[in-house]
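One protein chain omitted, others in place.
== subunit A ==
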Amino acid sequence: MRGLRIYAIAYLVFLYAPIFLLPLFAFNDADIIAFPLSGFTTHWFEELTRNAALQAAVRNSLIIAASTAVLSTILGICAARAATMADWPLKRPMMGLIMLPLVLPEIIVAVSLLVVIVQVFGLGLSNATIIAAHTLICMPFSIAVLNGAFQNLDPALEEAALDLGESRWSAFRLVILPLVMPGIISSLLISFTISLDEFIIAFFLSGANPTMPVYIWGLLRFPGQLPVVMAMGTILVALSIILLTIAELMRRRGLKRAGLKDTGGFL
């Protein structure tokens, strides 16, 4: 028991200590990343606002992340809805295959997509190609979240709405949609976060317009820029934590609204 507790603490230290270094050096008044710390500054954050190339990369990333979130959530709603319906042929293998990108190595996905897009379809690399690829890797997460939301619903709720005179579509809109809304928001936020800091696929598939993670990687070649990267990373980590927390809160609210017990989640 005692050993397990020490293990758990060590695990958490290894996981989070490096992340705590980010804000530490982001506010450190020195060009090099080393102890001892030499004083407080917001200089590196000011530098961020003056870097036009970085701002373009951030804008790119936001567009990609927002589009990915919407696309993967819409597709996720369709898949989760199909999964709650009565059994249709190949339903199980199909649902399994949809979830596969969750465990596929991203580098494999990235390389094969690059081959397909450039060699097979002869298309150029653009934001659109990254959006398509990010949608592919975000969909399993969307489906996992939305599946929970849809499957927690009593099928009699939809029948009751039909019975009270609503059409299939209005029953969906008036009863199902509001009840799965927390799941939808949760799915949007998770996909957005995953896409925003995804590197490997974006690195392979971005054309002349790098995303933020790809741009940051490029900066690493210039040691003088390291504290700026630290500042950027601080903002990213804060944003990710905030978004994931909101996503989890929405998921729990959804469970509570449907009057159900919590059976686990991402946080």
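Keep in mind that, in the parts below, contacts are C-beta pairs under 8 Å (C-beta built on N, C-alpha and C of every residue); 3 or more make two chains touch, one makes a residue touch a chain; residues count from 1.
By definition in this document, contacts and distances are computed from a predicted model.
One chain of the assembly is not displayed; among "DEAD/DEAH box helicase family protein", "Imidazole glycerol phosphate synthase subunit HisH", "Fe3+/spermidine/putrescine ABC transporter ATP-binding protein" or "Protein-disulfide isomerase", its UniProt protein name is "Fe3+/spermidine/putrescine ABC transporter ATP-binding protein". Contact with the chain that does not appear here is found for just one residue of A:Ala83, A:Ile143 or A:Val175, A:Val175. The chain omitted from view is touched by exactly one of A:Asp31, A:Glu46 or A:Asp154, namely A:Asp154. Contacts to the hidden chain, counted on subunit A, fall at residues 154, 156-157, 159-167, 174-175, 178-179, 257-259.
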